[in-house]
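Of the protein chains in this complex, all but one are displayed in their positions.
Take a look at chain A:
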Amino acid sequence: MTKDDLISRLKTIVAPYVQDEEAFKSLTEDTDFVKDLKINSANLVDIILDIEDEFDIRLENEDMEQMLDVKSAMTIVTAKLKE
């Protein structure tokens, strides 16, 4: 899977929870789920569970700790897919 593929799959996952559509349109690796997309912290868990379902992986508590932006999500998913 290329980096672009990964970003586009993550983009589809976060879309339903986004509260700042402008920031979503210009989403990059540096986009922060909370600060930029204004996703409510109560929905971060949904993003984590959706990522688990989409990539058929399971995340540990330690994996989730830094899951606050696109880049961290990419790093964690990539690492898990290699396991």
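Worth a mention:
Note that contacts are C-beta pairs under 8 Å (C-beta built on N, C-alpha and C of every residue); 3 or more make two chains touch, one makes a residue touch a chain; residues count from 1.
The criterion applied here is as follows: contacts and distances are computed from a predicted model.
A single chain of the complex does not appear, and UniProt lists its protein name as "4'-phosphopantetheinyl transferase superfamily protein", one of "4'-phosphopantetheinyl transferase superfamily protein", "MBOAT family protein", "NADH-quinone oxidoreductase subunit E" or "Sulfite reductase (Ferredoxin)".
Only one residue in the set A:34, A:57 or A:74 touches the chain that does not appear here, and it is A:34.
Mapped onto chain A, the interface with the missing chain covers residues 17, 19-20, 34-35, 38, 40-46, 48-49, 52, 61, 64-68.
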